[in-house]
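Note that this complex is displayed minus one protein chain, with the remaining chains in position.
Moving on, here comes subunit A:
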């Protein structure tokens, strides 16, 4: 770091030199006017412009050259063509003369005279002509020489389709016209010049000459022309098709070639002169053109290259300048913003020449203040001597640089520790006049060092004075050894197995553990006097019995664990075994190497002893609890969540302790549903009162059985607040059942007693009313004086005797019912019985117009005594009819329904009703009647009730006076 700073300092002092040269480059740029420098700055453009300019010049020159050559050529060709043309025209003119002459042979009658003679002469005078003709009215009549030309005689040219057009043309223009070249009837190609002859302004016919085409050409001089350079072509537009037809050889298309032409109107011909070398002109100008272009391009590139050089130089300079500029900024930033203090110091006086902010800040002075000081004035006297000695050596060139830690005074007089690095500013060889000193605040480091030293001391004393035996051990060799054996990161099972198979490895490992230090407690534990006795090795401490525990440490190492806690045993020097809690901890920072391990071996022998005692007493209590014939338990006072339940729970309720404790609401959930609410409410209330309590309730066992329990609860409270409940649940199911049986039989007896009493009362009352009547009658008879009265009394006695008899029968009946004599139950169809009763009562039903509706499923079967069933139905339905309301139509409704698991036969009427407020206790009594009805005996309902009771059922009544009565018969 510091060296970096020094390098920057050098750069800083070198920068001046560089920046000067940079400025020179900058100035050289300014000498040209702006217009030129524009070009100079754009070499590419300038090069290109040069190239364009030169190309243009070359192009111009070449073009001029081309024009000159072309003109020469044209001139030559024109003159050739001109000559040929003239020759041709001359030949044709001669022909004209010939035809004219021939025409003159025609006399006024239109007949030629001396044709053969004139013809002969004409042909002789004109070599070109091969034959002459006279064609009166378009029909060839005269030919000279006739020889070889016979074929043409009598040919009507105005009728022949290929001759007609041209012939008519010449008639129309009244001029001579040369037809052809065409194939002659006589053979070969020829031209026929036809001169239309008019006599008295009337077309007579033609005077014609035939010129052999070849002869014509020969006479034109075509053949004399230099055929290495040019050739001719002769063409005519077909008068019919308007297509141009060429007649000379070499008919290849010459439109691309250079050519000139002239037209011969006499035959509508076109004569072409064609240059044989089409690219001749281009060849003439191509090479100089190309050379010119190349030169232009080269020159353009040259200019570009020339201009490019200064620009490249310029950009190089710019890059360098930017770099320099950047480093300068960087340097300034580093110098000013550096986290270390940097100063430029006079090597002789020690004065500060330049100093950065950090340096000033370090000492609390301003830059100005620092510059007025020397380093000697701020250095602590204790360090000054060393500093000055070092500086002298530096000045003499004995050392290249030095570095030291020293103390400095700040402006406020405080001492700061700094790390000073001093180096000369200029290179070797030169004398040192200034140097650079870099200072770093190391007060914090010094402080930290102090703290480390302190904490080290503290650690040592903690280690030494710890009440727990501590070992500082080095397991690095063990780890290396295990690594070599490839045991690291194997599965614990593999390692364990390997170590079991190789006890020598374990012993080797024990030997490899290096004990660095032990504390005083270790000495006490192992009953040794000096640390050396323990430090010499683990092997003497580890007993056969504790090898297994050491193996656990080895496994932990292979698994990369940093901590291991095990209970193990050691044997001290006196041969006494001690239980220790061994904690094996890797010190942070040594996880990889295991150089430093702290092992604590707390002596837990006494603790183990007490633990054993506690365990034994717990076991004793548990076995005691389990012998109690009841469930011993403990639960939370607020939530009733159980935290202990004795084994008896399983025997009594079928649920074992695990099942019970698994759910927090197990107890509440398994209370009998009918007891749950009050049990929980009662427990909550009593617990709140902080009083011990006991109560009886039911729980539902695993097999669904209901178990009666007596709970005896002890409230355990702390600070008056109940926090826990303990107690015992005793199975009282058998007691409860016995109690219930007892209660049931007691109730039965009470009921029977009551009935008996009631019966005896009935008997005495009903019999007494008769006996008293008898007694009274007897008394009257005895004292009667008239026979008449006696007879009257005897009659009365008779009726009393009848009543008595009737009463006796009733009583007998009731007794029979009560004693269940001859009571046989059968499965009976209820519907059928209802019908039977209605049939018996049909007379009353009809006379009172009673409507009876029955709502019940078909085939309802009841297990009943047939006589009772009939009697019950008869009594109730006849009652309903008897006590029907006089003002309305009697309606009886019979329903079959279920109520609380009991079958109910409900019979309702809309009769007069009974005031139950007054008569509730009498309605089913004997001889209780409620109306003036003379046939009310007060026995029907009494018997009905007794019969229903005897069948194990019950009867209830609901009634409103004037509205109606409803009886409900409960059938088992």
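Throughout what follows, a residue touches a chain if its C-beta (ideal position, glycine included) is under 8 Å from a C-beta of that chain, and two chains touch if they have at least 3 such contacts; residues count from 1.
Definition applied: contacts and distances are computed from a predicted model.
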| item | value |
| --- | --- |
| Protein name as given in UniProt for the chain not displayed, "NADH-quinone oxidoreductase subunit J", "Response regulator", "ABC-type branched-chain amino acid transport system protein" or "Carbohydrate ABC transporter permease" | "Response regulator" |
| Selected residue (touches chain absent from view) among A:117, A:198 or A:761 | A:761 |
| Options A:772, A:842, A:956 or A:972, residue touching the unrepresented chain | A:772 |
| Sole contact to the chain not displayed, among A:780, A:856 or A:950 | A:780 |
| Candidate in contact with the missing chain, chosen from A:376, A:585, A:647 or A:803 | A:803 |
| Interface with the unshown chain - residue positions in subunit A | 761, 764-765, 768-769, 772-773, 775-777, 779-780, 783, 789, 796, 799-800, 803, 918, 927-932, 936, 938 |
